[in-house]
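Here it is: the structure, laid out below.
Shown here: the complex without one of its protein chains, the others still in place.
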Amino acid sequence: MEKLTAADVISFLRVLSEELPQHKDHLRELDAQIGDGDLGITVSIGMKAIRDGLSDLEGEEPGTILAKSGMNFNREAASTFGAIFATALMSAGKHIKGRGAIEVDDLPEMIEAAASGVSARGGARPGEKTILDVLLPMARELEAQVAEEASLPEAAAAAHEACEEALEETKQMEAKHGRGGWLKEKSVGIQDPGSTAICLMMECFADFVSESADTS
Amino acid sequence: MEKLTAADVISFLRVLSEELPQHKDHLRELDAQIGDGDLGITVSIGMKAIRDGLSDLEGEEPGTILAKSGMNFNREAASTFGAIFATALMSAGKHIKGRGAIEVDDLPEMIEAAASGVSARGGARPGEKTILDVLLPMARELEAQVAEEASLPEAAAAAHEACEEALEETKQMEAKHGRGGWLKEKSVGIQDPGSTAICLMMECFADFVSESADTS
Amino acid sequence: MKKLINDPMEFVDETIEGILLAHGDHFKRCEGSKRALMRADGPVEGKVAIVTGGGSGHIPIFLGYVGPGLCDAVSIGNVFSSPSPDDMLAATKAADAGAGVLHLYGNYSGDKMNFGMAAEMAEMEDIEVATVLAKDDVVSAPVEQMDERRAVAGLFFAYKIAGARAAEGASLGEVVASAEDAVFNTRSMGVALTSCTIPAAGEPTFEIGENEMELGMGIHGEPGLRRGEIMPADDVVDEMLQHILPDLPFESGDEVAVLVNSLGATPPEELYIIYRRVNQVLGEAGIAIHREYIGEYATSLEMAGASVSLLKLNDDLKRLLDADAYSPLLPTL
Partner (left out) sequence: MKKLINDPMEFVDETIEGILLAHGDHFKRCEGSKRALMRADGPVEGKVAIVTGGGSGHIPIFLGYVGPGLCDAVSIGNVFSSPSPDDMLAATKAADAGAGVLHLYGNYSGDKMNFGMAAEMAEMEDIEVATVLAKDDVVSAPVEQMDERRAVAGLFFAYKIAGARAAEGASLGEVVASAEDAVFNTRSMGVALTSCTIPAAGEPTFEIGENEMELGMGIHGEPGLRRGEIMPADDVVDEMLQHILPDLPFESGDEVAVLVNSLGATPPEELYIIYRRVNQVLGEAGIAIHREYIGEYATSLEMAGASVSLLKLNDDLKRLLDADAYSPLLPTL
């Protein structure tokens, strides 16, 4: 597929909200090692809230759908991750306000907007073991892809790959924010739970646009 | 020995206060089954208080020594048994006020006085699994002994025997007072802890007057 | 034994020391006793004095109820055992202001006998003493034998009522009448989830399974009504009220005060979940709640569990319950 219409965004969020809860235990386990072990339940409850909210978003433009879905997530699953993820979706959504569809060229800006919204919200800088550490590498990769005039499926696949690599690197980082921050050096060696959730979403996105690519 | 002078009473109480604490665990165990398991510690602390108080009682008459020793027991080991035992000693002591020594003829009245003091204090009647159920049979036995003009050692030995038999009978009784009372029928089958303590004292008394008998 | 204490044998005396260091403006020691405290501003001239006491381990019971509108003095025993008559006498003599003294405490044989001896000694010193005992635990004996019932958290109501009546300047006889009015109109029942541990014993007072609770257990671990699987809070409350309501009885049209008490470890959230159900059931029964008390009013060291107490009100009891009272042993802002 070459772009996501409002309808595509809604069906992607429906797919995403079915997929993510299946990784509940993996996320809980990671968060238990470095935080308080609630990330799995947070993501499950939040994704259900996104799903339940989609019907009310029929007919809205893509940016609004993303922004409101972020708020729906955090309304039911308020937490650090909930606020961060909601901020990311709201920032990305605001950025494409008025556009009727999401094209490949929009992706780098959207992820950058999300990243700067997140660092404004949480005050994190790169290398501090937060989702910024996967968002920024993705943004850079997407810019490169756009420069090479890659298709949406190609760009998404490349972004997901970059995300996985960046996730691997979060293991070496010392947490500076949230509960992980109180663990200081003890947090080194564990992969960042929140970034793990972002990677799972990105994988889901890459699959979605490519699959639809086949079937379109 | 034929009678207990004030000095004899003091040395008996010293012997008693060394002897009783050795039965601490036995008493704790019995009280644990039917009450709150503190009788062993109560008797140990109380007997130590009696011992510590004896030096101040040198020169007092037998009745005063008994009464004040009862108060000393309960000052440090206040409890149901402490109050009952103190009442028994105070009543017996008051009864022989003014007498310079305790003769065998005094014993029945002293135990009766103790018994009526106890039932006035605690409102117990015979057969309710309290120390009354050993005190009253002892008083009756002592009267019989006095009627037969028994010697002090003979009377004391007989009283101790009667006490042991009466103690055995407390097993069949249902407790009506103290914590045991809340156990109702569940209290049947267990020998009364407080009466057990009284029997141990009586045994000690019988030994004391007979031993001194030999050596006198 | 998991406790933040020093030498277990010093548990009671160090607690009293801490209380005097914290609340020296409120309490003072009674002359001639290390185990008797009284209002710093006492004796209160011309007022009937109320003296209480009992074993330690139940704060705010007993010493937490010494203050304006409450008791005048308290004697303090070792953990779960009676104070001595000497300490009770010291408290009685120190609190007496010439208008007579009410001995107000829980119906336990050890306390009863020792207070009895203290009362006799006080009378030998020409102090007029009357006695009223709390006996609110409905499962400890049938109602026909109410005099054999033990006291639990319901003693709180007797303190409030008698304390207020004495503060009004009533005579000893009038204070006794009000205290008895409170006692006869109070009913309680508790539930325990875990045992407490007497510091000097070092071992839990009783064993109880990981999923068990004991309904009706006493505040020293005395056996209760029955042991069973832990039930939902609503079912526990329903069973408690099935014993409490018919016992007085509390009936439609009655007005009551409710006390939901934590035995120690049970947190406020659970007390409010319990109160929620109490409120529902009383509402359905047509019983009006005049006021409620929710928190730690009579504890059993670190025991997990709770008790529910009801006081059936009449105009006098309502006036007296609503009267002012103060104690620093209840957390303040």
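Order as written gives the chain letters A, B and C; numbering starts at 1 within each chain.
One rule holds for everything that comes next: a residue touches a chain if its C-beta (ideal position, glycine included) is under 8 Å from a C-beta of that chain, and two chains touch if they have at least 3 such contacts.
This one's a predicted model, so the numbers in the text were calculated from it and none came from an experiment.
Under the touch definition stated at the start, the shown chains contacted by the missing one in the entire complex are A, C. Considering the full assembly, A:A83 is the residue among A:V15, A:A83, A:A150 or A:V188 that touches the omitted chain. Touching the missing chain, out of C:A36, C:A73, C:A304 or C:L317, is residue C:A304.
Note on the undisplayed chain: of the listed residues A:E2, A:E18 or A:D36, the one touching it is A:D36.
Contacts to the hidden chain, counted on subunit C, fall at residues 2-7, 11, 14-15, 17-19, 21-22, 56-57, 59-60, 64, 69-70, 160, 191, 193-194, 210-211, 213, 230, 232-234, 236, 264-276, 279, 292-297, 299, 301-302, 304-306, 325-327, 329-333. Listed for subunit A, the residues touching the missing chain in the whole complex are 36, 38, 42, 71, 74-76, 78-80, 82-84, 86-87, 121-122, 177-179, 181-183, 186.
What we mean here is this: only the chains that are shown with their structure count from here on.
Under the stated contact rule, the graph of chain-to-chain touches falls outside the line, ring, star and complete shapes. For subunit B, the chain whose average C-alpha position is most distant is A. Centre-to-centre, using mean CA coordinates, subunit B is 33 Å away from subunit C.
Each chain gets one centre point, the mean of its Cα atoms, and the points for subunit A and subunit C are 58 Å apart.
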